[in-house]
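Have a look at the structure that comes next, please.
Missing here is one protein chain; the remaining ones are kept as they sit in the complex.
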Amino acid sequence: MPPPRTRGTALRHRLAELRGPDVPAKALDARALAALAANPGCARRAILDGAGVNKAALASALGAPSAFGQSQFALTRGNAFEAKVKADGGAELLRLVHEKLDRSAEPPTGARVPDLTATGPQGRTARTALELREAGAHPGAWTLLDHPMLALDVAGSLAFLEPDAVVVHPDGSWTVVEIKSFPLLDGSADPAKVGAAARQAAVYVLALEELAARLRPAPRVRHRILLVCPRDFSNLPAASAVDIRKQRAVTARQLNRLTRIEEIAEKLPEGTCFSPELPADELTAAVESVPATYAPECLSTCELAFHCRTRSREEGAVTSLGRPARAELGGLSTVAEVLAAARGETGDPADPAVAALRRAAALRAEALEAAACR
Amino acid sequence: MTTVFDPSAAAGQATDAILHDTLHGTARGVVVDSPPGAGKSTLVVRAALELAEAGHPLMVVAQTNAQVDDLVLRLAEKNPELPVGRLHSSDTDPYDKALDDLENVRKSAKAADLAGLAVVLSTAAKWAHVKVDEPWRHAIVDEAYQMRSDALLAVAGLFERALFVGDPGQLDPFAIVGSEQWAGLAYDPSASAVTTLLAHNPDLPQHRLPVSWRLPASAAPLVSDAFYPYTPFRSGTGPGDRGLSFAVPSDGSGPDRVIDEAAASGWGLLELPARHTPRTDPEAVRAVAAVVRRLLDRGGAATSERSSSPSPLTADRVAVGTAHRDQAAAVRAALSALGVTDVVVDTANRLQGREYDVTVVLHPLSGRPDATAFHLETGRLCVLASRHRHACIVVCRAGVSDLLDDYPSTEPVQLGTVVKFPDGWEANHAVLAHLAEHRISWRP
Partner (left out) sequence: MSLISTLARLEAVSTGRAQPAATVRHRHLSDRPLVFVPLTTAGEAGAPLGALVGTDRDAPRLLAVPQPRDRDLRFAFLAELADVVLPYVDGCAEAVEAAERTETDPETGKRIKVEVDLCADAPQLIVPSRAGIDLVRLLGRSTRFRRTAEQDPQAPYPAPPRVPLLGRWLTHFGERARVPGSSLLLAMTDVLGRHWATGQSTLEDQHLGALLAWIDPPEGETGAQAALRAELERDERGQLRCPPAGPATDPAFDNKLLAPAIERYDRARTALAAAEDGLQADDRLGALTAAEREIRDLVLSRTRPTWDAVWRGLDRLRELPEGAHVEERWTRDRWSFTGHRDRVLAGEPPQPRRDDAVTAANKLATREREQARLEAQEALDDPLVMAGRRLSGEAFAGEVTDVVMAYSESKRPSPRPLVTVRTDDRPHLGERTKVYRSLGGKPQSAEFVTAEEDGAYVVLRILDKMGRGKEPEPGSVPEKGDRVCFTLFEHEQRGGAKLPDPEETPWTHGGPPGEPALEAADPVTEEDVL
């Protein structure tokens, strides 16, 4: 169990206020932490996540419910696959770790699989830490931690994370294992899904590194994780090593930047609260008091996206059409501004953005006219 | 005990080892990584001459006609007697007219016309059309990191063994259509030639040139750390070996102050107020032009290890680098409005392999509302930040650091591909952090 932090007590208090009286903080999991990198420029997302606001509940209360859901078929199959991978004391899983990451080590036979049961996340975290330390006392042995629990300091509060598995190698180093239910087809897998898995694993690696740093000697946390997926069209496991150094660097930097939620919180009006219990108009005002940087990619990564999209469209923001839409528009950022400039109604013709827009508009009109005459 | 680093000795050892493996080794390939200005062309020319002297017929593969012509000129300069063949395309103006003045250089569009010459040089594209009954004993493949795997596939049957030379830090080759389907395969046709070569032949001897003779002591550590973290290099010159001074004192303007900062420290950042702008940001473009104008007007003189007396900083020793062609065009127009017509202004792609005393760079992310993968590409920034012998001046709008922090990193990951390091995002942060120490804020 990491020592309690004194820094940020005031912030924690402030964040609790933002969440609303008696509203429990929504625990940040690795997926949520990894998603921080999806739109790190968004102050709204940063403060809501930082304060542990349940964004799905908030979105519903705002009248723009999120469309995320999981099919029970996917869930059932995912669980069945994970159980299969970990069957027989994780024999197959350990075999894959040995084959893909640590061939020079002794093949795993009779690995240690300690019991990690404990009460509450704190208890489970302590238990995991204990067993990881204990594993260090068994050099030459393989240890499999099935669903360990890790804690990570996120902007002053603890997030509890539950990787699918962590393996301790005979040399004492640690590997994160991610078990996913998308297939590994002829050795390759959906790159978007692998990317998401890598970002998630990077969060676990960071948490393990915090823990490792407190041990003497500090064990090495490997930067190649093991991704286990069903092979081709079967549900036999196949695995691939994934280098997560890039994702680790990005996530570490974004986590450090999360301290800026303090600045964001300071700028909020006194009494701001995001409790889903509040009337919709008050809630809307509270949410609007934090600027968002909406882009269409948010639709697949943030529960609040439909609300922000509506706002962004109402404001006529060009970025609601996609981030690249703004690239050539210079200082112009709304639909009306751009169209007026293109039509020659406003804008400085010496501004290259305005000049280019007018040329584009003229060329477009000329082409459409030519086509109409055909 | 500390040993004094002797750059000449280190570079000489590396070169000897490379030449030994090339001339006497048993491996079919030798790979040489060469950081910016580490004497890659010198190595290629020397290896070519030694192979030719040893009586080994040699083919040389480069990627562009300009690179081929440059190598031909260098070869002829070192050994005017050597019979050299320049195989060229049948387009108009297929080679540099300067080759016509070289007596022992034969030019032809047909490989058969050049049979029997000691060295035959051409582009990969042209070699791909050549058929031989008997392969060449030796080849040199230049700029191998900028060559695509499929281009190597087309020519590798022409030679038995080869020396592959290139700079891994510059711009990667690319395909204009998706090639994800082959990602992770050792012979992915869109990968770089060296990636494929090493994936199939992991035991080939690999060397690296450890010293940059171009980059000054002020630049080599930054460029090495930011772009070559696992293959570091040093500068061939020490802190005091290069100097840049100006006869005309500063007038106190932003351009003059940044010039003085860069003359003193090797780096200068002229930072304009934060603002979202189109690519051809007129203020930034004018600022670049103003810096160039002042560089030329102030009677600059460069001292270096090359000569005992200072050499004047003339227009041909200055270049401007941009990310996009329209930016280069805008800078050229702005320069010509200031009466400057003979300074090279080009994009990173076209500045690869070139060298100047002072470069002025329009930062790829300046004024942008968003960062994109194109603008974050490591190689682009690396090329722009490593063309200079004395100083590099970057012109940029404020706010790029935030732009980088706000960049969504949700890249897909292809299984089985080697992660390229460093990441453009990190390299950009590293360069910006360093430039911040040499910042001159200026409101034009």
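Order of writing sets the labels: A and B. Residues in every chain begin at 1.
Here is the rule we go by: contacts are C-beta pairs under 8 Å (C-beta built on N, C-alpha and C of every residue); 3 or more make two chains touch, one makes a residue touch a chain.
Just so it is clear, the structure is predicted and the values come from calculations on it, not from any experiment.
Check B:Leu153, B:Leu171, B:Ala217 or B:Ala301 against the missing chain and you find that the one touching it is B:Leu153. Within the set A:Asn39, A:Thr143, A:Gln200 or A:Ser320, the residue that contacts the chain not displayed is A:Ser320.
Screening A:Leu75, A:Leu215 or A:Ala280 for touch with the missing chain picks out A:Leu75. For chain A, the residues touching the chain absent from view are 67, 69-78, 181-183, 185-186, 230, 232-236, 296-297, 299, 306, 313, 316, 318, 320-322, 324-325, 327-329, 335-336, 338-339, 342, 356-357, 359-361, 363-364, 366-368, 370-371, 374.
What chain B contributes to its contact with the hidden chain is residues 28-29, 92-93, 125, 128-129, 149-150, 152-154, 156-157, 175-179, 181-182, 185-190, 193, 196-197, 200-201, 325-326, 329.
What we mean here is this: only the chains that are shown with their structure count from here on.
Note: centroid distance chain A to chain B, computed from Cα atoms, is 37 Å.
Considering their complex, residues 37-41, 184, 187-189, 191-192, 194-196, 198-199, 227, 240, 242-243, 245-247, 249-250, 253, 257, 293, 295, 297, 301, 323-324, 326-331, 333, 350-353, 356 of chain A touch chain B. Per the touch definition, chain B reaches chain A in the complex via residues 180, 183-184, 275-282, 330, 367-370, 372, 402, 405-416, 419, 421, 423, 425-426.
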